[in-house]
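Only one protein chain is missing from this complex, and each of the others stays in its spot.
Now for chain A:
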Amino acid sequence: MKDVTKQFGQKTAVRDVTMKIAKGSAVALLGPNGAGKTTSIAMMLGLIRPTRGVVTLFGGDPLASEQHAHIGVMLQGVSVPDRLTVVETIQLFRGFYKKPLAIDRLLTAAGLEEDARVMANRLSGGKMRRLQFALALAGNPEVLFLDEPTVGMDVTARRHFWDELRRFIASGKTLLLTTHDLQEADLVADRVIVMNKGRIIADAAPESIKMQFAGRQISFVAGVHLDLQKLTKLPDVIEIKTAGRQVTIRTNNSDGLLRTLIMEQWEISDIQVTGGGLEEAFMRLTTETEGTFV
């Protein structure tokens, strides 16, 4: 996508977005509701045309149906037709592709072996999502576009799903996914793009985003004689929280800060160092979005 903007009437859903998804990468597209994730994906798939800018898929026009031979897609808010069973729906999709995966393989991937003969539109919400995962995989795609795939799935299904996805990525294929399950996004993605209000506000590896925006936390119990005010003067301190004598310092150089604390013989005990998660970085990013980090 290059300098892409999409307007719906007065509303700008995506604003000057440029991104390139490299082959073999696993990208998580994150952002609060209404950030423009679904709209971005829809443009990559040729479902809608950008108002301005250029979108290409495998170097070609995403509108052309030939470009869709090697992709698999899960969209938001789609239901399958009535009066077809789960197997028949999957078979229908297998018929669209030159080298589809075996039907048993797809049923296993979706965990729908027992529901194979059930009418597809009577499936529960989570199972419907799993069926759509099977449909996305049907053509043995090189690239998967998944828009909030895990919505409605129970814990077991979710775990099964992420395992399948990891296997998919391990075979060198490409993934672009949006999700609100940040922990899992952190585990599968090697690149995180955060959008807010139609713009990209961060685009980096999950580790560096966490480093930059969640940083590390050093927490300890401060001795009675320790002047908490002095802590703020230390180098690399981003933020300090206190709860009684329990102090938590957020930093982006935990090693250095820890060394200082110990060398200077600060009166502290029970030291713990923890890494901030993607969730914390995400919260910080989307609430304080003055600066962008690319």
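Operating definition for what follows: a contact is a pair of C-beta atoms (placed from the backbone, for glycine too) under 8 Å apart; a residue touches a chain by one contact, two chains touch by 3 or more; residues count from 1.
Keep in mind that, in the parts below, contacts and distances are computed from a predicted model.
Going by its UniProt record, the hidden chain of the complex is named "ABC transporter" among "ABC transporter", "Fe-S cluster assembly ATPase SufC", "mRNA 3-end processing factor" or "Cytochrome c oxidase subunit I". Across the entire complex, the residue among A:Met1, A:Met19 or A:Leu45 in touch with the chain not shown is A:Leu45. The omitted chain makes contact with just one of the residues A:Glu66, A:Asp227 or A:Asp270: A:Glu66.
Counting over the whole complex, chain A has residues 8, 45-49, 65-66, 68-69, 71, 73, 75, 77-84, 88-89, 91-97, 139, 145 touching the chain that is not drawn.
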